[in-house]
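Let me begin by handing over the structure; questions about it come next.
Take a look at subunit A:
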Amino acid sequence: MITTYLFYFLSFLAIMFALMVVFSKNPVHSVLYLVLTFFTIAGHYVLLNAQFLAAVHIIVYAGAIMVLFLFVIMLLNLNKETEPHKGVWLKASAAVASGLLLVVLVGSLKGAETIVATNAFNPNIGLIENLGKTLFTDFLLPFEVASILLIVAMVGAVMLGKRSIK
Partner candidate 1 sequence: MITILLIFFPLIAALMLLLVKGEQVKKIALGAAIIEFAISIFALIQFQHNADVQFEANLPWINSLGISFHVGMDGISLLLVLLTTFLVPVIILTSFQNNYKNPSLFYALVLSMQMALIGVFVSLDGFLFYVFWELALIPIYFICLLWGGENRAQITFKFFVYTLAGSLLMLLGLIYLYQHTEGTHSFNMAALYKAGQGLDAVHQGYVFVAMFMAFAIKMPVFPFHTWQPDTYTVSPTTGTMLLSGIMLKMGTYGLIRWILPVVPLGVVTWGHTAIVLSVIGIVYASCIAIAQKDFKRLIAYSSIAHVGLIAAGILAVNVQGLQGAMVQMLSHGVNVVGLFFIVDIIQQRTGKRDLGSLGGIRNVSPQFAVLFLIVLLGSVALPLTNGFIGEFLLLNGLYQYSAGLTAFAGLSVILGAVYMLRSYQSIMLGEVNNVTASFAPLTGNEKTVLVILCAAIIVFGVFPKPLLDIAEPAVARLIEIAKIK
Partner candidate 2 sequence: MIKLVYLVPLLPLIGFLIIGLFGKKLSKGLVSVVGCGSVLGAFAVSLGIFFELTGKVEKSVTIDLFSWITAGKLSIPFSFLVDPLSSLFLLIITGIGFLIHLYSTGYMSHDEGFSRFFAYLNLFIFFMLLLVLGSNYLIMFVGWEGVGLCSYLLIGFWFKNTAYNNAAKKAFIMNRIGDLGFLLGIILIFVTFGSTSYHEVFLMAKNFTSGAPVLTAITLLLFVGAIGKSAQLPLYTWLPDAMAGPTPVSALIHAATMVTAGIYMIARSNILFTLAPLSMEIIAMVGACTLLFAATIGLAQNDIKKVLAYSTVSQLGYMFLALGVGAYTGAVFHVMTHAFFKALLFLGAGSVIHAMSGEQDIRHMGGLKKYLPITQLTFLLGTLAIVGFPGFSGFFSKDEILAHAYEHNKLLWVFGVLGAAMTTFYMFRLYFLTFKGDFRGTKDQLHHLHESPKNMTIPLMVLAALSVVGGLVGIPEVLGGTHFLEEFLKPVFEDSSFRLIHHLSHETEYILMGVAVTVMTVSLYYAYTVYVKNKTLPADESQELKPLHKLVYKKYLIDELYDNAITQPLNFISGGLHKVIDNQLVDGIVNGVGTVVNWTSSKVRLVQTGNIGFYIFVMVISIVLILFTSIM
């Protein structure tokens, strides 16, 4: 019973914070709201027995990515004043468009109830050992490939970041 309420509560927060991310005037606030959104999502993970993932989520997103964002925003010292805004009509059309998108997505996402879980329910799949097993057996190759991805990102970031010598 409690979980249901928790679900409602977290969902409500998630959506609210997400909206705040979009609508708050000040970029810094947006970042902070996004962090909060991530926390609520982490909460959902916990509810879904994905404890390890929740932890990783907090570390990666709140810990790394958002800090990066924050750092950049500080660097460029963006704030309410410098913040550019679209015209009313554009905003309206944006809202309408995304509204429509929501409608059609929801419309097309029916029939999930027909999905049948093939294998019996197991609360421990979210645990580290299960994940590790899958990751390092089936998903070994992607895991390795991901390293390439990270090198690329690293090299790229560095290359673009450093001033070119003239």
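For anyone wondering why these and not others, all candidates are chains of the complex that A comes from, given by their letters.
Keep in mind that, in the parts below, a residue touches a chain if its C-beta (ideal position, glycine included) is under 8 Å from a C-beta of that chain, and two chains touch if they have at least 3 such contacts; residues count from 1.
Here the structure is a predicted model, which means the values were calculated and not measured.
Chemist: All of these sit in the same complex as subunit A, but only one touches it there. Which of 1 or 2 is it?
Modeler: 2
Chemist: Any idea which subunit A residues touch candidate 2 in the complex?
Modeler: Those in contact with candidate 2 are residues 86, 90, 93-94, 97-98, 100-101, 104-105, 107-108.
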